[in-house]
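The complex is shown incomplete by one protein chain, all other protein chains being positioned as in the whole.
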Amino acid sequence: MRQINPVPIIFLLLFFLSWQYSGMSFIFVGNEVITRFIRDGVMVLALLIPITAGMGINFAVTIGAISAQIGLIAIIILQVEGFKGMIMAGLLALLIAFFMGWIMGLILNRVKGKEMITTIIIGFLGNGIYQFIFLVGYGTFIKALNTEIMLSRGVGVRNMVDLAEYRNILDNIWVFQVGGIIIPLFMIMLVISFCLVVTYIMNTRMGQKFRAVGEDMEVSSSIGIDVDKTRIQAMIISTIIACFGQLIYLQNIGMLNVYTAHLNSDIFSAAALLAGGASIKNAQVRHAILGVFLFHSLFIVSPQAGQNLFGNAALGEYFRSFIAYGTIAIALVFNLRDKAPGLELCINTAELTTSGGKDCR
Amino acid sequence: MRNLTPHIPQLFMIVFLLIMAITAVAAGIPSMRLLNDSMIRLAMNGVLVISLIPMLNVGAGINYGLPVAISAGLLGMSIAVNFRIEGLIGFLAAVLFSILAGWVFGCAYAGILNRVKGREEIAGIFIGFSFVFLMSFFWAVAPFKNAAMLWPIGGKGMRPTIGLTAYFEKVLNHLWAVQIGELILPLGLLAFFGFLGWLVYALFKTKLGLAILAVGENELFARLAGININKTRAYAIILSTVLGAVGICVYAQSYGFIELYEAPLMMAFPAASAILLGGSMGRKTSVFHAILGTFLFQTIYVYTGPIANTILVPEVSEIIRVILSNGIILYALLYEGRGKTYETN
Partner (left out) sequence: MLKICGISKSFGNQEVLKSVNLEIPPGEIHGLVGENGAGKTTLLNILFGRDIIRHSGGYSGEIYFDEQKVQINTSRDAIELGIGMVHQEFALIPNMSISENIRIGREYVHQPSEKILGTALALIDKKQTREEARKILQKLGVNTDVNLKVLDLSVSLKQFIELAREISRENLKLLILDEPTAVLSREDAQAFIKIVKEIAEKGTAVIFISHRLEEVIAVCHRITVLRDGNIINTYQRDQFEINRIAESMIGHSLNRASRPRRVLEEKSIMAFRNFAVAMPGELIEDLNINLYQGEILGIAGLSGHGKLALGKGIMGIYPTAGHVSIGERILDTSNSADALSQGIYYVPDDRRETGLLMDHSIMENIIFTALQQKNRFLKPSLFSLMSRIDYPASTTYSINSIQTFDIRCQNIHQKVSTLSGGNQQKVCLARALAMEAQILIVSEPSRGVDIGAKARILEALSRINRELGTTIIMASSELDELKYLCDRIVVLYEGKNFGILSPNDDDLTFALAFSGKRKEELCVI
């Protein structure tokens, strides 16, 4: 008697319709989807644990993405090259992500029940501070060691930073073709290994605690679980996974769009996860994988479909943005509907109580 | 002794403003012009901020779905411009159309928000975001005829920014403007703003206003007093939406442009932080909070602009505004969340 979630089916239908009108070839769409799966898959996985821990969608995965970018920019500023640079950037990024995750966990423990809105605001605030540091700070209060990436005015990092040194270091391992579709096996396995890590965590004692806390904080506390600590752990893990996700994304693209690369990583990941059939309270790895495919395939074809249908590609873009935000809005409206207080009692209890009492007399 | 913790953002802002003012004087920026600017910006943004009050007081939180109201206002103004109604009449016509559109949008919005009681803020954010793109779709195909609103090439779909010079640009700003030395007092604008403020103030002295406050403070109490909760909430949400629609009209006439498409996307956040900065603690927010908050917030914007230009990093003004507005909202969230575990038990 399991209910079938209609959302993935709707996405599939939308994709199919848009694809028909876009006139794009299957091979082209297939290749694009695989690329998107590699680029965005891990970021979607970052959302799972906070949802399980009852904190809703973690829109502050952007902070994890920013951590990754800070790591990379720092290494470029210090001019460490090649594989060594990549490793150093990764370590630095993870360190920052760990710290930011911990801070965010502390913050979210003070705003229980309003986690999602808080993560959105944290994301915006973090973005502002990040811009301030690199657009205003670099060259003023941060010493400009590398002048190549500086804006011509002498203050601030350029909008585009080339990651040629690190571009596609991993992408080109074990790549082969099947009927025109390029399959970078190593990268796919990398993303899948993250899926496995998340699945593993869910099956440990820590994972059980996430589930318990996500269901009911008060009960969890009264059966001896340290609720606050568990929630902080969830945020740290989520931020670290998001950081990994952004590192993979950037090395795939090969260019760092300093001020925009991290934007919307939260919205698109969240929409993808929900498209895969997850809810605000329950999300599994399979939802993430299915969602990335469904959401990004629709994303690829919709501008062209808009162009062909209405003679205006912008319409397709509005449409897909509407789908992204609308999916989240609909999920929020349907998942957060409150139960009327006082109505959830059960008459059975009543009958049991009274009959029990009668018998005792 | 009074507890100062909730006022930390206010104190911080005032100190920050003082530093800005001193810097501005030191940098030789004419202070009268800045004062003028901040007065105009107060009235220009103030209505949007005031529009948050009914929803705050009914307990629906900050209206992060402000883009819904703004879209209604944009639609109202577009209709007025489409019929080429000019001058003050044009502006009043735009306001009238906006009120109608706001009422329709508000009804739908209230219907949705009544299903997500207690989580209106997060739902509002995404309802607002997605509505902006739904409207973008509409703008691209809207059957308006006035060429000044359409793309010059092809003549189909609305322009992202529509100049209002020929219609009602600054009609309120120039209405009854009195010049005293270097200071220009835009009496018409201030009067219109004051009138709307008085309207909201007077609302909470009526039967409906009292019911709204009661629902916001204690739903169970209101229910025991025979009040229809959902209906009262709907009235408040519609009122907020209508006021927001009027608010964007005031904003646009002062700015001189109607901005369509993605422009309304982030407009809820500065308004939210302004009202929080004014000292709003959720329920029982007064018009005074809104005015004080808007004044502080907009004055900072007015001051940072020229200073940023002097130090040759023009983005700094916008960045500081983003940091401040989100910082204030985050502080308010943290302050509100303090000791909550105890209350819920």
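Labels for the chains are A and B, by order of writing; each one numbers its residues from 1.
Basically, a residue touches a chain if its C-beta (ideal position, glycine included) is under 8 Å from a C-beta of that chain, and two chains touch if they have at least 3 such contacts.
All values reported here derive from a predicted model rather than from experimental measurement.
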- Item | Touch criterion as defined above, residue of A:R39, A:R110, A:K209 or A:R231 at the omitted chain | A:K209
- Query: Of the listed residues A:I225, A:L263, A:A313 or A:V333, which contacts the missing chain in the full complex?
  - Reply: A:I225
- Message: To test your reading of the contact rule: which positions on chain B touch the chain that is missing from view?
- Response: 202, 205-208, 210-211, 213-214, 217-218, 220-221, 223-228, 235, 283-284, 339, 341-342, 345
- Item | Residue numbers in chain A that touch the chain omitted from display | 200-201, 203-209, 211-212, 215-216, 218-226, 342-343, 345-350, 352-361
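As a convention for this text, only the chains that are shown with their structure count from here on.
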- When centres are defined as mean Cα positions, the distance from chain A to chain B in whole Å is 31
- Query: What residues of chain A sit close enough to touch chain B in their complex?
  - Reply: 56, 107, 110-114, 116-118, 120-122, 124-125, 127-129, 131-132, 135-136, 153, 155-156, 218, 310, 312, 314-315, 318-319, 321-322, 325-326, 328-329, 332-333, 336-338
- Message: Under the stated contact criterion, what part of chain B meets chain A in this complex?
- Response: 64, 112, 115-119, 121-123, 125-127, 129-130, 132-134, 136-137, 140-141, 156-157, 269, 312-313, 315-316, 319-320, 322-323, 326-327, 329-330, 333-334, 336-338, 340-341, 345
